[in-house]
Structures are given as structure tokens and as C-alpha cells.
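Here's the structure, in C-alpha cells; my notes come after.
A single protein chain has been omitted from the complex, and every remaining protein chain is retained in its original position.
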Amino acid sequence: MTATADPQQLSYIAAQAADARVNIELETEGMTLNIGPQHPATHGTLRVIVRLDGERVVAAEPVMGYMHRGYEKLAEVRTYPQVTTLVNRIDWLGSFANEVPFILAAERLMEVEAPPRAKWIRTALFELSRIANVVLFLGDMGVQLGAVTPVFFAFRDREFVLNQIEAVTGGRFHPNFDRIGGLKDDLPKGWIEETRGVLGRIRTFCDEMEDLVVGNEIFQARTRGIGVIPADVGLSYGLSGANIRASGVDWDLRRDSDMGLAHGELDWKVWTHPDGDSFARYWVRLQEVREACTIVEQCLDGIPSGPVMAKVPRIIKVPAGEAYAETENPLGVMGYYIVSKGDLVPYRVKIRSASFNNVSITPWVLEGTYVPDVISILASLYFILGDIDR
Amino acid sequence: MDEAPVAVEADEARDAVVAALADALGDGLVASEVQPGVDAWVRVTADAWVAAGEALRDRCGMRYFNFLSAIDWQPSPYGRDMDAQVDGPEAREPEPREPGVTGGDTRFQLLARVHNPDTGIGVHVKADLVGDAPEVDSWIPVYPGADWHEREAWEMFGISFRGHPNQVHLYLPGAFEGNPLRKDYPLLARRIKPWPGIVDVELMPGDDSDDDADSSGGDAEGGDDE
Partner (left out) sequence: MSTLTLAVELAYWQQTTIRAVVALVAVLIPAGTLVYLFLFKMMSFMQSRLGPMEAGPYGSLQLLAEVGKFLQKEDVLPRKADRVVFKAAPFVVLISTFLLVLVIPGGPDAFFIDVDTGIFLALAVSSISVIGILMAGWASSSKYSLLGALRATGQLIAYELPLVLAVMGVVIQAGTLNMQGIVMAQAEGEIFGFGAIGNPFIITQFLGFVIFLIAVQAELTQPPFDMPVAESEIVTGYLTEYTGMRFLLFFIGEFATAGIFSALAATLFLGGWYVPGLDPTDNLFNVIGPLVLMGKIILVAFLIFWFRFTYPRFREDQLQTLAWKVLIPLSLVNIVVTGVLKVLV
């Protein structure tokens, strides 16, 4: 089970792609199809070169870099507070969650800890951005399979979540709200009650998706048994998040390690599914949105009072050292490895983003599937282009 | 995550990992560091790189491949680009290398992290790579997920992986030259335009302007603007 098919085949594909012919050469042995970079199903600019025999995929090779922004290099010339502005743009659907692991890693190096109130608000915002992110997946999966209606419901209800995030942070998509040592600001008045209402809407949305998508026989026919990823393979490729939990691996950083957020003090459940197919990935994510609602609700009930900012110097210099912090982001495990030399700027930042690993399994999992399944598998792996290309 | 309360305790699980590695690799294990309750690092020789991966996977249950990358320990000849001026001096005296956790002797250091999903413990593996265009054995036979990470390390740092089936550019265009994440690769935007952002700390109303970079005493309220 190596990552790629045989190297000659791959170089053949690369050669085929290089000349980027629009026109077909109809060869009896197969044809090369470019899915992307401009393609409705790649939501972003992922390109998958597939070698087809009829509609069966002989070999598939994703090509990315169309959106590579070089954040690891750029982070080396920005001060620590400025880096959060960059990393906001990695997974743009759940931006706040991108900031958290970076801040946690920096806090670990500085040996400061956010006050409890900040931790709880962080947890609430973290899970709200998970909802905002995954809700869109729940609708989008329908579109990829040809059902147009769910995505409109998703956009409708996500808007309420974004409103709540905006009410706190001032930014719908790029909050840039997390600070080393706490948060920029406290919650606005009346926010807690409003958020409860929004959570109710999201729960209704989840029920709608359960009826409209999960319960649909065609959806099940299209996703059950498709793109099966066994647990071992998933682990060796570094799949994370719902993708690996759908393969039956009961592993969630929020529960299994001390991320530095308030999850450990809350009562919630990690969902897994034994099948490892596209359906399982969808189902697990659906349950996770519900679970996130539970988490946020408990956060709202239990936010302690106190300051939202610890004592940190105005100008942040991070002591020399290395630290790695990872959190269970909407797309999977996201981590930052920070090398500091006691300076205003980090010496090196390695960004471990979830989608990069999640998509790296595609050559393995796409082999032998049909073109329609390519779409459903890619959609169910759920990647954000910014999270692959960084 | 706060390491202070548990700093004195021993971390048996992470120590066990290091011990297992020492047992499996012998001289291959150069150095190790365990921050109890937080994290663990091991440094192996480049020759023991694949063996270290196998030992971690098979003996320590580190089935989960997290990431693979590298660190360029040679500071940039252009300085830290914080105070870069357009007409500033181009290259400077090279600063000395200061290796981080578990030390290091060479410019390039390979860095990978694997994880045990059952115990929730991860370990960073480092390896010193000799030379300016170093080579090391590929981890793909051990962790197939290393494929793309090695391609990334190859184009970003110029580290070749022996046995990699498809060592081509991952992000960069095919004809791209240079290894952008090497420290001596200039960030062009900083070379042609000064960066105003480095002094963007806004003062609170009524604050004095002498709150300079050395005020680590923590008297300010830290960006908490109303």
C-alpha cells in the first residue's frame, strides 16, 4: 500500500498533464481527464489528474499549489501577534479555530496561561467556527452528489452562526481575535442568549439534513461502501478529524489530550463509525455538529467570570525554545511547530494543516473508483484549499 | 498545557518511548528530551532515520503519521528582516547557528512527528543532515503519508529523499529554482519595500511611548482595548 501507483504511470500522467491539451486523443487504452483546477467540484483550485479506462479511474494524482501563499516563510518575518492574521486564512471557513493552536503554542513557550474566562470563550468560539465550517460541508456534500437544495439550507443557517462570531470578534470570516494570553475583548451584552437561539436553529438544520440527505436512499447508494479507508491506512497517511473517526478510530484531541481549552470540563461524546466510507464520514460530521452545539451550550452555561486577558508584556518576545501545539479543528488535527530564538518574530513555523494529510490519501483511495465516486470521495474527505496549500 | 505544575514529575509513558528507541537504535539515538506531561523529542542519526520510524511504529504504537518537515538552523544572511531597509546592506556577517531542543550539529535538521492514537502521546523525531544538498532515506515504506511531506521538504529545503517514487514539485511551478524555506532565500517583498508592520504596537491613551521591547515585566494590560 504505497502512496502512489507505479512511478512510470505517474510520470506518464505528468507528461500528459504538462502539455495540457484541451483536445482529446481518443486512445483505446484510456484517457486522461483533468478534474480542475477550474472545476465545480473542487471548491477552490485543486486539480486532480485522473487516468480513465472508460469511467473507471486507473490512477489519480492531485496537483496543488494553485493557492500556495507561503505562510511558513511569511510567518518568519512577522511578529507573533501578526501571524494570527496570516493563519486566519488557512481554513477560511473556520478561521477562529486556526488561531487557537498557534496562540497555544506561543503561550506554552512564554509560559503564560489564559484566564479561565478566556479559555471558555475560546472554546465556545472554537466550536462555533466548527459549526460554521462543517454545516457548509453537510450542505455541500449534497451539491456534489447532485441535490441542490441542502446547500441553501446550509448557507441560510450558517449565516446565524457567522453573525454570532461577528458579534464577538467583529469579523465574519477572519476574526483575528485570539491573543497570546487571552482574548482581545469580552463578550458583548446579550450574546449568550442570542447564541442559544442560534444553536436551536443549527439543531433543526441537523435534523433536516438527517431527513433530506442521510435518510435518502440514493444518497446512501452513492456513499455506502464508496471510498473505504481502513483505520490502519488512514493512520499511516495521517488522516485526522472526522475522516479517521469514520474509520472507527476513537481518537479526538479534544478529549484525549489537554489542548488547553475547556473541553475537558464539559460533558460530550466522541462519535465514531466503523465503516470508513463516504457515508460514515458524512454521518460522523453530522453528529459532530450536534455535539458542538452541546459543547457551546455548556460553555454558555458555565463561562466563569473574570478577566479575559492575562498579564503579558505589550511587546511580545517569545523565549527561545520549541513548542508544538495541536487542536482538533473542524477539518482535523491542526498544529503549529514554533521554533523561537527569543525574538519578536518566530524563527520557524511549521504549519501542520489537516487537509494536507487528508487529501494525500486520494491517490490510494481513488484508484479503481468511477468518476462520480471521485467527486463523492473528494467531497466526503472535506478539504479546504487554503488548508492544503497554506 | 501549563507545564509548570508537572515539571518536576517524571513522564513514564514518554520516557518509555525514548527508552524503547534507545534500545532499538543503539548508537542511532543521539539525544532526547522529554518535557514531562507536554512533549518529547528525540534526535537520531540520519542513517537511523528509517529504523527510527520503524521502531516508533512497531514498538511504540506510533501508527499515526503527523507531519514531516525540516529546519534550517543557519540564520539568514539578510538578518531577521525586521528592520530591513530598501537600500540596506545586502548580505551580512552570518550569525552563528543556535540549535534548539536536543541540539544539532548541522545546518539542516529533519523534523517529523508521529503519534500514538491509543495513548495520546506523540514524539518529535529529528535528524541532522550533512551538507548543503543533503540526502536521506525516504519514510514512505514506513509511513505512506510521508510522500507529500517529503516532496514539500524537497522543494522547500532541497533535501533529497532516497527511494521517493515521485520527487517532483508539490506547490511550486515545475521550473521553479531555489528552495524558498531556506533561510538564505530572500523574501523579495522585504528586499524591495520596508516593512512598517514591525512597530505597529498601538499605544493606549495616556500611555507613555517608552514601553519598549524589553518591558517583560508585564505591567501593561496587553492589548486589551475597550
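Note that the chains are named A and B in the order they appear, and that numbering of residues resets to 1 at the start of each chain.
Keep this in mind: contacts are C-beta pairs under 8 Å (C-beta built on N, C-alpha and C of every residue); 3 or more make two chains touch, one makes a residue touch a chain.
These numbers come from a predicted model, not from an experiment.
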item: Partners of the unshown chain among those that are drawn; value: A
item: Of A:Leu212, A:Val228, A:Val270 or A:Ala320, the residue in touch with the unshown chain; value: A:Leu212
item: Touching the absent chain when the full complex is considered, from A:Glu297, A:Glu322 or A:Asp373; value: A:Asp373
item: On chain A, residues whose C-beta touches the chain left out of the figure; value: 22-24, 31, 33-34, 39-41, 55, 142-149, 152-153, 156, 212-213, 216, 218-219, 221-222, 370-375
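We adopt the following convention: only the chains that are shown with their structure count from here on.
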item: Residue ranges of chain A touching chain B (in the complex, touch as defined); value: 1-4, 7, 10-11, 14, 18, 64-65, 68, 70, 72-74, 76-79, 81-82, 104, 107-108, 111, 113, 179, 181-182, 184-185, 232-233, 235-238, 244, 249, 251, 256-260, 308-315, 317, 320-326, 333, 335, 337, 339, 341, 343-345, 348, 350, 352, 356-357, 360-361, 364, 389
item: Residues of chain B touching chain A in the complex; value: 1-4, 38-39, 41, 63-67, 69, 71-72, 80-82, 98, 100-101, 111, 113, 117, 120, 122, 124, 140-141, 143-145, 147-149, 156, 165-166, 168-174, 180-181, 185, 187, 190, 195, 197-198, 200-201, 211-213, 215-218, 220-225
